[in-house]
Structure formats: structure tokens, C-alpha cells
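What follows is part of the complex, with its chains left where they were.
Per-chain numbering from 1; labels A and B assigned in written order.
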Amino acid sequence: MSEKIRFIQGNEACVEGALYAGIEFFAGYPITPSTEIAEHLSQRLPERGGKFIQMEDEIASMCAIIGASLTGRKVMTATSGPGFSLKQEAIGYACMTEIPCVIANVQRGGPSTGNPTHVSQGDVNQARWGTHGDHSIIALTASNHQDIFNITIDAFNLAETYRTPVILLLDESIGHLREKLTIPEKGKIQIVDRLRTSLGKGVDYHPYLPREDGRLPMSDFGGEHRYNVTGLFHDMWGFPSNKPEVVYDLLRHINDKIESDVNAITRYKEHFIDDAEYIFISYGSSARSAIHLAKERRTKGERIGVLELQSIWPFPKELIREKCANAKAVLVVEMNMGQVMAQVKAAVHKPDKVFLANRIDGKLITPADINKLLRVIQGRGV
Amino acid sequence: MSEKIRFIQGNEACVEGALYAGIEFFAGYPITPSTEIAEHLSQRLPERGGKFIQMEDEIASMCAIIGASLTGRKVMTATSGPGFSLKQEAIGYACMTEIPCVIANVQRGGPSTGNPTHVSQGDVNQARWGTHGDHSIIALTASNHQDIFNITIDAFNLAETYRTPVILLLDESIGHLREKLTIPEKGKIQIVDRLRTSLGKGVDYHPYLPREDGRLPMSDFGGEHRYNVTGLFHDMWGFPSNKPEVVYDLLRHINDKIESDVNAITRYKEHFIDDAEYIFISYGSSARSAIHLAKERRTKGERIGVLELQSIWPFPKELIREKCANAKAVLVVEMNMGQVMAQVKAAVHKPDKVFLANRIDGKLITPADINKLLRVIQGRGV
């Protein structure tokens, strides 16, 4: 497979990334604005021997990919707001049982059925806290198609590396926008494959005992090893336990494997940050407007920079504290009521210097919108 | 009905509160450690002409109470972690459609099926962010049976006042503990009943247009008025709309009606706060240990106070900033990885003075546990 250039929607870029990463199984239920992901995979997956199933609903879809992953397949599902809410219980199950899987949520306006074909970034906190109980999660995002492609590959890689569900937090504008994507030839981007145990058949296998490097080798379920899977707290064999030390250790493990490795997981891009007096922090389609404005104001000599987040969870607190250390003000540009903004406030030394530049009416935030808010913050009025 | 004294479990105190508040309909699916709520209501509700239905699952239970509420009934469901996750999509629907209902979540250890009969307070953030899209929520809690009784009544009252789902965030220890409850005679505690429109039949009714006092009169669905109900963004009649100004106004409305009234909604108790050098902030069963320790250390002359939260969402930021202004350190005592702690950090002037005194292994945090952590924080070691 040599390099290919295509002109496609963001959702399709996600499909290309999944295929490059080695997806073998997709189960889903259509919902705007994510449907193109299912649509394209329904064609592309069978072509290469993979399986595509349209399930009866979102819950079933989530459960299907969990089961398929256990048998050794790389898996994904895709949905939007209401479907993402329905999947929460099973996402928690995947966290607890440490089953690699990728869930794309192409965000639209919520809550509830909300504002179907209009953009929003309102599910950021739900991606983190949608299921019950302390757990951790990885959530990635991107603002252009090349990055969607890359970040989708990252999602599969991280799911395998950390044995965890990974959320792709896309949004309607980026999902439906068409632009150029260059698909590199095979081998150009590293793929992390399932780490399988090297233990022989019949040997005592510990599916929940991390190796020294932190990784947990898996065994294809139904295969050579005895392998217990339960949503209950469990020991290294997977046997249920409510011993306080077992509960503590597992809870810390499923959180720490991600939170402690935040530096390795964090993905971001810098745009003119070095000498920036004003820093925009943004992600997804809103980052396009932030970058556009920063470029424009630079031509006027204003020292504006953009820190574009490509991973939101685990939240890159240290990164943000460092990058914003010398900024006069930090504007979080997002299309919700300040979900990432609250995290940025908690991260920086001076929370009072953090402002929210947002739009919540289903329209893409524009460079002009941001500029207006910047002026106000600078004391110059709209 | 004259005053009655009973010696019961916390879950039953919740039932008594619901009955006192006028519950007429309960739908649920049993799950430890919430089951006693359903169990007792299955007997008590029919006795007074109410309806009890055990549904096929948690989603159906949530949908059933939404429908029943629309017809003019006071409604509740009860569940625990996994069931609470399953209900998230429908809770978002109730937020968007502004339908009064009460959802009790008697927390157990999570994520997933987790640690069924062991205590946790790990669903605090899920109560706030479990469903997709920006929305607001009311969540109440209590640390003893008299307060569970009162706060359950509050939950029904607030649901009606703000036309919103209200979460009762109980926990296993408080739910299963037996202690005294005094049920006051009828009329002693004020009950907020459904505000019905005074418009006559056939008059143009605007189910989503707030009165001057902010309240939105309802009409029993299927009754005299035309009344559209949709999870989509909608205008004052309930017709779907994606006009930016309609989307903006409704999103602000369903958030502001709660967030702007935080002072009226906030419930809390103070224990020796006035001169406290160290303040414990706690809630639910962990507050019992915090209060116990504070009392004990007071006898040794240590100036420790407890701010016991009985409402967690909307978060009482101003209250906490004020109460903690002079504290040397603030310890948030909770049984999770710091969910309320993060809110407290965001609220106070000096986030560095906020610490987490927690336990996450399924065992109730004890006064001795807190004392040990207090010692560490004071630099005195274990």
C-alpha cells in the first residue's frame, strides 16, 4: 500500500485511520452526525476480511465490540450524544475489565436529542465522568483530517497499550467538513498490536497482573488459557474479591495506569506559543478558528499563540501550567459552557487569568467571535 | 397523622420522606444496596392508592417515571451505580423536557458492577456529568436518617419548583444503617405541589415559558392543553427548533434556573465552624466520621470544624469560599478519588490548602482514618 491522497469528510478520515490501525470489527447503530463512520466501514471492513454489524441499539453495539475485543480483535464503535449516554454502563465495564476498544463520539448539541446536525463540544465531561465510580479514561480529538487520521491510529494504539477504552471526541463540523487527507504507506506510522501472553497452554495465566513495564499481556478469550472476566473487583486471576486491599489496588491500577502516564499519552500542537502574551487553548473544530485568528493577529504584531489539545483526558495539567506560566491571559476556546476551561483554571498558577471564549448555540465559533471576546478581556470593549 | 418514631434503615427513611412528600408513582428495578427503597414502597404505595411497578430494567424504570410525572404524578425511582449509568440517557431527556422526578442512587463501589455491598461515594461527578451536553442538575445527600427523611422531601419539593430531575446521592453505609427516625405530623414540613397552569381549556398554553418568578406551570399531559414534549431544542410551545437564538436561550435557561439559584437550593450543616483552624468538608456517611473526629479533637482543644454538605449540585462555591476563608487547611472527607475535593479547590482562595482525606477500598472511612491523614497534612506523619 503506497501513499494515497483523498478529499474526504472528517468521519471518513477516522475510518481511514481505523483501517490503517488494523480495525477488524465494528458494531454500531446509526446516529447523526457520526453515521458516515459506520457507513464507510460497512463497505471497507468486509473487503479486508473484517466484520461489520449494525446492532439493534447503542448498548448492544458497545457490548458487541467488547466481546469481539476479548477474542483478540481490534474494535471500534461510533455514535453521537444520546448513543454515547446509552453506552456509558458498558464503557465502565470495559474500564474495569481492561478491554481495549475505541468509541468515537461525533458531538452534536445536547443534552438529549438536542440539536442533531449542529456542532457542539458539550460531551467533554461526560467522556470523563459518564459512567459510575472512579475510573480513568483516554479521550483524543483533532482539528483537521490529517490529525483525525493520526489520532484515530493513536486511539487504537493506546487502547492496546493500556488495555482500556479510548474515546475519540470528534465534533459535527470536523466530521462533516471535507478536506485533503494523505494516507501514508504502510509501516510509516507505528501500529501497536495486541500484546498476547507468551505463556504456554495450561500454564497459570494472570490476565490482570501487569508486567514490569506496566503492560498486561492478554490471551484470546476461549483460547488456551483460563481467563476470568468480571465487572466486579477482582484479583490477578479475575476472581471476584471485596478484600479492601484488592479493591484498593485494582482501583488505583485502572486509574494510575492512565493518570500516571499522562505525559506519554498527551498529544498537542503548539502554534506561536513561545513568546505569546495571550494564549488560546482549543481543540477540535474550534481550534481552527483560534489558529486562524492567531495567525491573523500576528501579522499585526500581536503576540497570540494557540495550544491545541489533541488529548483531553487524562488532562495534561502540567503541560498547561508550564505553557501558560508567562501568559497575560489564557482564553479557552470551546463550544460548551466551559468544560475544558474549568480544567485549565485548576491547572494554572493564576486561575483569574483564564477566560472562556465560547459559543453554545449550534454555530461554529468564528475567528471574529473569538476576537470580540479577546478585546473585551483586554479591556478594549467589543 | 401524628408524630411517629421508628427504628429503621436509611433506605426506609428515604421511603418515609418520599411518602411524606406525596410520592404517587415508583418504577424501578432492584439493585443492591438500593433495593429496600423499592421493597418498602412496593408495600406502602399501594396502601395509599399510589402505583408501584417493577420494570424490566433500569432504562424502562426511568422512562416510566418520566411518563408518569408528565401525567401529573409525583414520581421516584431508585438504583445503584450500574443502574444509574443506564438511566443517564433518560435523565438528560428529563432535563431537556423539564420534567420533575427524583432518582435515588444509593452508591456502592464502582466502576462497573464493582463492589456491590460496599460503600462508596464515587458517583458524584456522574450525577453532574453522566448525560451528554451542557445541562445542570440538583443532587442532595444526607448523613443520618432524620436528614435523609428531610432531604428526600426537599428532593421532591425542588423537583417541582425547578421542573427538573433531582438526584438523591445516598450511599451503602447510610442506606443500610439502622437508627431512629422521627416522622413529624403532617403539615409540619412544607410540601411543594405541582404548579399547574391556571389557563383554561383551549387557551394557548406555553409549557416552556417561565413566569416572572421563574417557575413554569405545567399541565397534566393528555389533559386540557396542547403540550409538546421533545428532547430536541424547542421553543416555548415545545416545537423543535435549531435557530441559534432558541438553542441559546433554552440551554441558558435549563442551566441558569438551577445555577443562578444556588443559594436557595443549597443545603448544609455547620459543626463548630466559627473558630475552626481545620475544616472538614464532607457529606453522606463519611460526614459521620468527620463529625465524630471533630467532636473528639475539640475535647483536646483542637479547633476543628465540619461543613456538612447536603446539596452537592449545584455546587455551593460561594458558601465554601466564605466558610473556608480563615482555615489553615481544608480536608475534603469523601470515599472516592477526590470528586468534591476538586470542586472545593476551584472554590477557595488558596487551592493549595485543600486536601483529600479519602478511602476507596469499600470500607467506611473512620475517624481514625481521617485523623491519620490530618496528621500527615499537618506534617506530623501517621
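What we mean here is this: a contact is a pair of C-beta atoms (placed from the backbone, for glycine too) under 8 Å apart; a residue touches a chain by one contact, two chains touch by 3 or more.
From a predicted model like this one, the values you see are computed outputs, not experimental measurements.
S.K.: In total, how many chains does the complex have, if 2 are shown?
M.R.: The whole assembly in this structure file has 4 copies of the sequence.
The rule is simple: only the chains that are shown with their structure count from here on.
S.K.: How many degrees of rotation bring the Cα atoms of subunit A onto the matching Cα atoms of subunit B, given to the nearest 5?
M.R.: So the angle, rounded to a multiple of 5, is 180 degrees.
S.K.: Taking each chain's centre as its mean C-alpha position, how far apart are subunit A and subunit B in Å?
M.R.: Subunit A and subunit B have C-alpha centres separated by 30 Å.
S.K.: Which positions of subunit B touch subunit A when the two form their complex?
M.R.: That would be residues 81-82, 84-86, 88-89, 92-93, 95-97, 107, 109-118, 120, 122-123, 125-126, 128-135, 230-233, 242, 244-245, 247-248, 251-252, 254-255, 336-337, 339, 342, 345-346, 351, 360-363 of subunit B.
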